[in-house]
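Some notes on the structure that comes next.
All protein chains but one are shown in place.
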Amino acid sequence: MTVAAAPLLTVRDVHVRFAKPRGLVDLLLRRPASAVRAVEGANLALLPGETLGLVGESGSGKTTLGRAILGIHRVAEGDILYRGRAMGDPMPDWQQRLRREVQMVFQDPYSSLNPRMTIAQTLAEVLRFHRVVPTDGVDDEVKRLLDVVGLPQTMATRYPRAMSGGQRQRVGLARALAVRPSLLVLDEPVAALDVSIQAQILNLLADLREALGLSMLFVAHDLSVVRHVSDRVAVMYRGRLVEQGTRDEIFTAPAHPYTRMLLTAVPQLVARKRARVVQPATEMTEATAGGCPFAPRCPQAVDRCRAEAPAEVRLSPTHIAACHFAGG
Amino acid sequence: MRRWSPSLWIGIGLLAVIVLAGLFAPWLTPYDPLRQDYGAALRPPGPGHWFGTDSLGRDIFTRSLYAIRTDLVIGFWTTYVPMVVGVLLGAYAGLVRGWFDTVLMRVIDTALAFPFLVLIIVILAILGPGTQNIYIAVFLVGWTMYARLARAEMLVEGGKDYILAARTLGYPTSRILLRHALPNIIGSSIVFSMSDFVLNILLVSGLSFLGLGVPAPTPEWGAMVAEGKDFMQQAWWISTLPGLMIVVTGVALALLGDGLTHRLGDRHVTGG
Partner (left out) sequence: MSPAADAGALLRVEALEIAFRVRGGDVLATRGVSFEVRQGETLGLVGESGSGKSVLCRALLRLLPSPPAQIRGGRVLFDGVDLLALPEARMREIRGTDIAMVFQNPMTSLSPVWPIGDQVTEGLRIHRGLSKSAARDRGVELLRAIGIPDAARRYDDHPSQWSGGMLQRAVIAMAMACGPRLLLADEPTTALDVTIQEQILALLADLQAKNGMAMVLVSHDIGVVAETCDRIAVMYAGTLVETGPAAEVLGNPRHPYTLGLMRSSPRMDEHATRLQPIPGQPPDLARPAPGCPFVERCTFARDACRHESVRLREVAPGHASACLFPESVV
């Protein structure tokens, strides 16, 4: 990992909040909207050519953070910098450039394609709108894209409904690649696929990354998948990044108890009927204000954890954890 | 892939016959729909006048044919202008949400709080009778149904990732709305418009009956049925054919709507 390289993407103390819907009366009285905190103070950096796995459970804010990078959610506080420049920078053509250089691949291959457009139409629209190739080159470019994602040319005239989940996910990938992006945000790209198909897509991603030098932010809940694709891993819990490190640091020397809990929970492919004890459901227990958000579920929690939020501890140049006990 | 159901075929066929009959009315009948002939008043059905004549001696069959033009045109304007406007507003509100959505929904709720017919009559009372004012009145009330329908569909469709994908690709809102969302949400509005079309014809007929609708000599089914009411005892045939025409048009549109439901609503997933 070359520390010297300038990051492609920098997420600096980013907060994202969702306003609860307001009624007409609230609107007329200009009452402020109350907000749900989805992401609280996230810091990340992504180097060119690197894949960062963003892991967490549902409600951790990982998808929200990924979408904030795409500009789908507004950032309430903090900055997201792309190539060192703020995403909201008023420079002419900057937004247009961002729309091309940063692309997204979605989770659900069934809803992420317009059901009334053929595959060729979907791809051609992107190419024409962004003028990626001259108009007379669009057809050839569509063919090339299908080739790149490993789909036969006969698929071009098909509608999404006549394709399997894996094939649709390849189309979703082709659509993202059409504008020749540098950064892909992948939101659970294989979560909806069967294992055997999932492996096909993961291999395809590895090939594309190699061939095109793409950077990827890989958002997922499945640690075995994240381990397979990532150079570095960031773990989120309830809107906060609790641990970050290289793949080996996270998987062989996890420092945050939540990361350890995630790792031991992943089912292994070995027949081992484990002795089981009923653990109480603690996931709904609210953390005390000012304390560590993970304290109610943490097997190691002490009084200090409930009273004082842990600061980030730097365990190595690449390894950070937000726990009082990290690093001894 | 998608099948054309028999009801769709029969609906289209029936409607085509009706439209053609309206278009070719001058060639299908030797009479003038407006010319009065007191010598031939109240003739029962028979040779010369297959469906009889009315109290002014006008041929019922001829007037019913010419009325196709009046009624289909009325049905078209009273249905599809509100539909286009309503669907666009509703879909836009469902897509962008926020204050536009809040305000639009309150307006719609207010409009829907009044009985449909009462509201139309009030508006007509203000504007005065006449075909054009009927269009305006029905439009002012009718778009709300389509806006609600389109908004509800848009809320579902807007949550799907292909809409989000279009946004991440930087497409403008108008393009997302018109090219991506509308083709996927328009189905239910089109199906609804089929029954709305018939209801609007009946509505205009009812208004004509009240004297607020199509002015007197113009052949119009509802007005003709109303005229026949006074002669029900001695000349039942005056109301029969125009009434039947309303029913047949209704059946044709209902079949069309049913067939379209299957065709447009058929989004089942194959493969996967």
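Labels for the chains are A and B, by order of writing; each one numbers its residues from 1.
We adopt the following convention: a residue touches a chain if its C-beta (ideal position, glycine included) is under 8 Å from a C-beta of that chain, and two chains touch if they have at least 3 such contacts.
Here the structure is a predicted model, which is why all the values come from computation and not from measurement.
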item	value
Listed residues A:R100, A:H228 or A:R306, member touching the removed chain	A:H228
Hidden partner chain, touching residue among A:I72, A:L202 or A:A309	A:L202
Touch residues of chain A, complete complex, unshown partner	57-58, 164, 166, 194-200, 202-203, 206, 221-225, 227-228, 251, 261-274, 276-285
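In this section, only the chains that are shown with their structure count from here on.
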item	value
Chain B partner contacts - residues on chain A that touch it in the complex	22-24, 27, 70-72, 95-96, 99-100, 102-104, 106-108, 110-116, 125-126, 129-130, 161-165, 172, 175, 179
Complex interface listing, chain B residues touching chain A	99, 102-103, 106, 160-162, 164-171, 175, 179-180, 183-184, 267-272
